[in-house]
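A single protein chain has been removed from this complex, and every other one stays in its place.
Entry: subunit A
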């Protein structure tokens, strides 16, 4: 969290260090290339200089180009080796750049096909491939930098009103038709153009012509939860309604895009859309507020389309102060309050806001902490947080707080939240297993996983720290968590059992504990058995319960012998080693020592004879071997019963 005093009431922020550039004026033009995330400041047509700034500090470069008229569009190829400049509706010029951004400033040019054709823009689809979008369709070229020439790869004819390019997915969307509402997606991948099924965006029914056509500024593309959507802003979806809405069309691999979600804005006026961490952020200029939508949260559904309302009430972006060189001699810097939702703002996908007059480029950021108090429904809150980046800390603190007296959530929502967390945890474990099995390391989208140790250290630790929580509630919460883990078939770690035992025992709930063990709610393990052993002094049956558990484990024979011998239960110990068939391997010394300690000569005699018989069976000789270190017990035996009582070798 930032130290600002009112940071709690804003969850949308502009990044601390905006990219600064020379503001637009009559000699300076500014361009933003959203594919490479670069700002171009072009002064006097480039003759004075072009400054390029990218998201990283060292990304900026300066160079000159020949001034041959106003620049309409300027973009680097994805590898920054070739610069494309459009100065006329007929052609695009190219300049090659070296690794150190040096340039020979020699331009080569490519004109579009056809006399009447007008280039409305161009996009780089690969380091060496470029697409011209014209009013007659698209022209796909390969740029051969070393030859300073281009080769036409493909031309597609289509009447185009405007276009939208989405660089990550390589999808170009072309609008056609008299109302520009016929959208044609093309996919560019590896030098191949694939035409995807076109679809129509339904326009609001208008009673009197002319009908408003679909505007370029109302359409964008966004990646949400790994799916590509066409985002359409509808200002007046139905006659009589003033509230605007956003319609999402999901681009499908097969078939036309499908209308899947409608986001209800409940406002009208000028809007701008950003996508931050899979959330749809809508800025409303009139009210100077923004709203957030999450299509992952359940909305109302009519079976086809999900309807969503803002996750939280409209809130402004956090005020932003810019430090400017001071005009007064007293201070060298002065604070300048940037105007938010300014008319000079231009919004780019996914998360860029540019104020060209101010010369600022910000990334919009989302703060999760303030959301915690804004969403009272903890289930919705956690559901929202669980699919955000870096939300683990916030989720854990939400989970912890919902166990605190005063803000305690009810068990039903706690159970639902546990189920949700564990479902993700289970999917993660399963995919881990599959990755191990197939060994094909397809890296998973890094999702937030809340595992048992996180819960133990960060959430259930609240029980240690806060003594006002009723033990019944603590038990209920942990049992709920264990139930949820079991239902997801996730093996429960023994420290959770330890935790529940440590709550039950001080509250004298031994019978409850007993029942949990009886129904194997607490899974058998050696540590658990040891814990049970330690409880014998407060709950006598714990001893037997621990022994039963060790016996069920069947890998704890040594421990069982130790336990029995420590209790001087020699005969049960001997019965036990007989029942599991390890008579020949146990240490006779250990048994004889325990037998001697009982100070019961009869018992000592019995145990001694038992091992003498073992010796006879193993070696045809009742004597103990020197390695067994039993001399002291043999002496003890002799002192009690005399030398004659010792067994002798049977001579037959």
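The definition used in the following text is that contacts are C-beta pairs under 8 Å (C-beta built on N, C-alpha and C of every residue); 3 or more make two chains touch, one makes a residue touch a chain; residues count from 1.
In the analysis below, contacts and distances are computed from a predicted model.
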{"item": "Protein name (UniProt record) of the chain left out of view, among \"Vacuolar fusion protein CCZ1-like protein\", \"AP complex subunit sigma\", \"BOP1 N-terminal domain-containing protein\" or \"Protein VACUOLELESS1\"", "value": "\"Vacuolar fusion protein CCZ1-like protein\""}
{"item": "Among A:276, A:449 or A:571, residue touching the chain not depicted", "value": "A:571"}
{"item": "Options A:106, A:242 or A:412, residue touching the unrepresented chain", "value": "A:412"}
{"item": "Residue among A:13, A:93, A:294 or A:480 that touches the chain left out of view", "value": "A:480"}
{"item": "Which of A:285, A:512, A:587 or A:606 contacts the chain that the document leaves out", "value": "A:512"}
{"item": "Footprint left on subunit A by the chain that the document does not show", "value": "410-412, 415, 472-473, 475-476, 479-480, 482-483, 486-487, 511-512, 514-515, 518-521, 541, 544-545, 547-548, 571-572, 575"}
